[in-house]
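One structure is given below, encoded as structure tokens.
Complex shown without one protein chain; remaining protein chains in place.
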Amino acid sequence: MPKTIVQEFTKGLWEELPPFRLVLGLCPVLGVTTSMENGLGMGIATTFVLFGSNFLVSMLRSIIPQKVRIACFIIIIAAFVTIVELLMQAYAYPLYLKLGVFIPLIVVNCIVLGRAEAFAYKNKVSYSIADGLGIGIGFTLSLGALGAVRELIGNGSVTVWGDVSYNLLTAFPSYQPFSFMVQAPGAFICLGLMLCVINAVGD
Amino acid sequence: MGYFELIIACIFVNNILLAQFLGNCPFLGTSKKMETAVGMAMAVIFVLVMAGTITWVIYTFVLVKFGLVYLRTIAFIVVIASLVQFVEMFLKKSIPALYAGLGIFLPLITTNCAVMGVCVLNIDKEFTFLQALVASFFYAVGFGLALILFAGLRERILLARVPKPLQDTSIALITAGMISLAFFAFQGMV
Amino acid sequence: MHNTLKLTVSHAPFWHNGSSISSKSRNILLASLLAVIPGCLQYGPAAVGVVTLAIASAVIWELLINFISRRPISVGDGNAALIGMMFAMMLPATTPWWAVVTGTFFAVVIGKEIFGGIGANPFNPAVLAMTIVMLSWGDLFDFNAALLNYSFDFNAVYPLVLSKSFGALPAESFVLTDLLLGKQIGGIGATFGIGLIAGGVYLMLRGYIRWEISISFLAGIFASALFFNILNPELYAGPGFHLLTGYTLIGAFFLATEDSSSPVNFIPMLIYGLLGGALTVMIRNIGTHIDGVLYAILIINLVNPIVDKIRPKALGKGV
Amino acid sequence: MIKRSFFGLVKPKLQYEIIDEAQAEPVSIKASKQIMLYIDQSLENTGNALLKTGDPVKAGQKIAMTDSVDYLLSSKSGQISKISTFVGIMGKKFTSVTIDVDSESSQTVDESFKNVCQTPSLENARDFLAGLPGQPDFNGFFDMDKPVKAIVVLGVDDDLLSTTNQYFVKNNIIAIKTGVDLLCKITGISNAILIVPQHLEQVAGSSGAIVKTVDSEYPSAHPELIMQHILASEDGKSKSKSGIAFFSAEAVCAIGAAYNTGKLPLEKIVTFVSKNGNKQLVSVPIGTPIQDILNKFNETLNDGDRVILGGPMKGISAFSAEYPVLPDTDAIIIQDKNQITERSDTACINCGECVRVCPANIQVNQLIRFLEAGQYEEAADQNDLFSCIECGFCSYVCESRIPVFQHIKLAKHTLESMKAAEESNA
Partner (left out) sequence: MNDMIKMVVVLTVLSSVAGGVLAAVNKGTASQIEAQQLTFVKGPAIKAILAGSSIDPIVNRFKIADGETEQSFFVGKFDGKANTVAFEGFGKGFGGDIGVMVGVNIEDDKLVGAAVTVHTETPGLGAKAKDDPGLVSQFKGLSVTDPVGVTKDGGQITAISGATITSRAVCDAVVQAMNSYQKMKPQIQEEIQKVGK
């Protein structure tokens, strides 16, 4: 059944919500979600690349030869990643510092290449943009949520952006943050448990 | 840092998967069976050693020299992608037996963060060529070790009565977290 | 065939040696009391509180999970109580209630139940929980600070902190017989050496723990401590010290021997124990952590599935 | 029931029963009003069944529903009063044939064996003697692919509590000699080995066969282990079952007696163990319902009790006291309800007890995980399912009280029937 543009957009928010439904692109999910701000920042950067690469790949899909399509995708994606990298350094430097190596790694993020290959190369520009944005925003929301949970439990606070934050310790001064959550093993376990909840709700 | 410390750091302390969070998709994707885990481990070692050194050379002698450092990401990914293609073609023709073993894993490696990540780390840590070579190899060994140990646990978990919503990826992630916790054992050893 | 007598119909064998999970749990709990009771005497009512809270909360977590996952109630096998007890034995008597409850949650729910309950856990649940709470609330489990308000008739410094910070010399100030008699600070059930050894020997003789693991674990500690000691006698304390401090004894007899996460074949058991002992001493001597036992056990749990593949050839499969 | 010893460090030792000097002679139990025979054949189509309700049978007559080689022998003469089919273990179909026994004075005897007994041969042994007590199996001699090289007579009981076969070695060694000589004659094999417990080595010497002993711990008298440990040392390579024909001591005696007298001996010696553990040898006609034996010893059954045919480790449990004594029923054990250990469906806790006791070196702790998950092929490939000799020891020690042995049998049965189905399709 052909989908409408709206459906292509909304599928990324639940049916194919990465990384919970599409279990791809896990490295940044695990690596940067020590705070909500980092999660959202990473998500937005990835969304930008997804949007750009889906748009360009879809536009050029009649020109790009089948045999070298992966190489072309990679060049397109890498160009967008570099643009994001440079723009972030210029305009969001603190975030760039926190995300570190994960920004250049968007280039190998399985989601981005996966969408180019599986969707944009086969679909109209408008649909590809909807797909890229939907998946990107879904990814951003997931990262933000994971970041928020980890930060709240592990650090006693939630930083939405810049100075916009909530501090649990003002309400519960005796709370001692459970810092396991913001450490490496906590990332895996927290993601695993969230996936379990989503599976349970999904059924 | 001496080479011994470097090796211990790459395999255990800074394990690319469990401490740096790179290469999780193949980690979860190829660990269900011991055989595939071993295959993937071998393929990563093979490609990473080549990619790590070649990107180092290109960075040092081309990008830095001509002031093109901002092209690092694009240059590295192109090198890795073409390397994987080349290795695949070469193995198919020349060493079919090895190709049969590694072949299906090679395309996965292009989108393996661990490979790209190690190439970037080699540059960020300002390694010499030899250090980059050693680090690439032992990061890959660390990746393989984690993958194989994980596969050992997962083979058992697959047979256990894991509650429905936790099955498969969910429990695998939680187990991976525990492995990453266990690897804290090596902290501070170098 | 038309009478109404209902005979029991079942499968061979019709005999069973009577062993059961609950009798095993009961016996291990009994054996652990040999160390826990002296600990409670030493640290007073607070210790009793921690132990009872740990056991009770572990049982309640398991009950809750049984209800949520709609599975048969499994607290009767005593395993949850045992996990609670093992966890409590490692804690300082001053542990606040919420840390105990969080710990037993990680032990019972995350460590065991989500893998499918008893027998499925890849890591020792109590050890897992202990490392997690220690990572999060390090200062609660810094025995020197935690037990500051107690006064003892012996040197109330956590021995491993001394050896870590100042090398082997201060370690020598501990008399081994004192250490054996529990004249050291530490976890509620982890300091009374004689009790732990007696309990361990009891469990080994009764076959509730696999003696190969305990003995090789201790041998691993001994050999590697001796190695480091010979390498640099000023920096690294000797085997006696390592054998009787920290979590060594509880690790050898009660933690490393947890069934589900340890091997069952002879050679693998030896490798498992020796590796655990050696890693413990390595972490203590050259790693960051004060005590190495917990992380060493996690690592050997991790290699268990691989080493346990070393096994004798089955009948008819030999050469 | 033998419990775990206090010191669990050592492997559990289960000792075989030893027949003692003062053992009472078997109590003879007369034929009751009815006997029943369970035949390992189903009657798909009653039309061409060989027997019908109402047919008269003679003592010693072959009872079979179809033309296949399997049959039983009626131990008494009488009239067939009922034929019914039922499903037994692993979905196997059986036919039960109930015979109303003629009074003692009017017993008639089937003469067809008498006519051939002067010229003993493998063929007439197969045709008439497979229903004798001890259920001798001659089919192996007709398999041309695996020629039989040795005859092994088991003067041991391969399950606990039973003393049936030892009884024959101890009291009837001459009959065993006769039987062995006859077997050697009709098969042309000179190589006969008699396996006995150590305490009977002396007695066994006069059998004329090569005597080997097994030790007194279960499961060393298991035929598979006898082959591995005793016979393999004889003849290095022959570790496969091919080439050896096993007969129980009771069967050998019966074969000897049959050819010597022309009469088929159809009284089975059974070790009867009552609820309170008393053991007594009894001699009963094959087909006698267990209830008759219970009556003899004033044993009463209540709901929840268990009646076991065969030993405690490998036997089967009967669903009714009407179940008959069959040619291979060496023991009958009655367990009171409160002697029964419930099995459970708890998962394996990896205690390793089963691995320590398994005589076949199987990683039962891993095997059971595959079996519970229904992955039978993997269990066979990776965990040596088919090396299992079915001794039941793993279930006996299992701390989780998992019915391990049952899982193993079910898996083997499933795989074998899948294989058979494949072959018949091919």
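We call the chains A, B, C and D, going by the order they appear; numbering starts again at 1 in every chain.
The rule is simple: contacts are C-beta pairs under 8 Å (C-beta built on N, C-alpha and C of every residue); 3 or more make two chains touch, one makes a residue touch a chain.
If you're wondering where the values come from, they're calculated on a predicted model, not measured in any experiment.
Within the full complex, the chain left out of the display is in contact with A, B, C. Among A:Ala78, A:Leu105 or A:Cys190, the one in contact with the hidden chain is A:Ala78. Listed residues A:Thr33, A:Thr140 or A:Gln183: the one in touch with the omitted chain is A:Gln183. Contacts to the hidden chain, counted on chain B, fall at residues 70-71, 74, 188.
By the touch definition given at the top, chain C reaches the unshown chain through residues 138-139, 142, 165, 288.
Summarising the interface, chain A meets the missing chain with residues 34, 63-65, 67-68, 71-72, 75-76, 78-79, 82-83, 86-87, 89-91, 93-94, 97, 154-155, 177, 179, 182-183.
What we mean here is this: only the chains that are shown with their structure count from here on.
Centroids built from CA atoms put chain D at 59 Å from chain B. The geometric centre of chain A is 41 Å away from that of chain C, both derived from CA atoms. Between chain C and chain D, the centres computed from C-alpha atoms are 48 Å apart. Residue numbers of chain A whose C-beta contacts span two or more other chains: 185, 189, 196.
The set of chain C residues that touch two or more partner chains comprises 110, 114, 116-117, 119-120, 132, 135. Contact residues on chain A toward chain C in their complex (touch as defined above): 154, 176-181, 183, 185, 189, 196. Residues of chain A touching chain B in their complex: 23-27, 30-31, 70-71, 74-75, 77-79, 81-82, 85-86, 101, 104-105, 107-110, 113, 184-189, 191-193, 195-197, 199-200, 203.
On the side of chain B, the complex with chain C involves touching residues 148-149, 152-153, 155-157, 160-163, 166, 171, 174-175, 178-179, 181-189.
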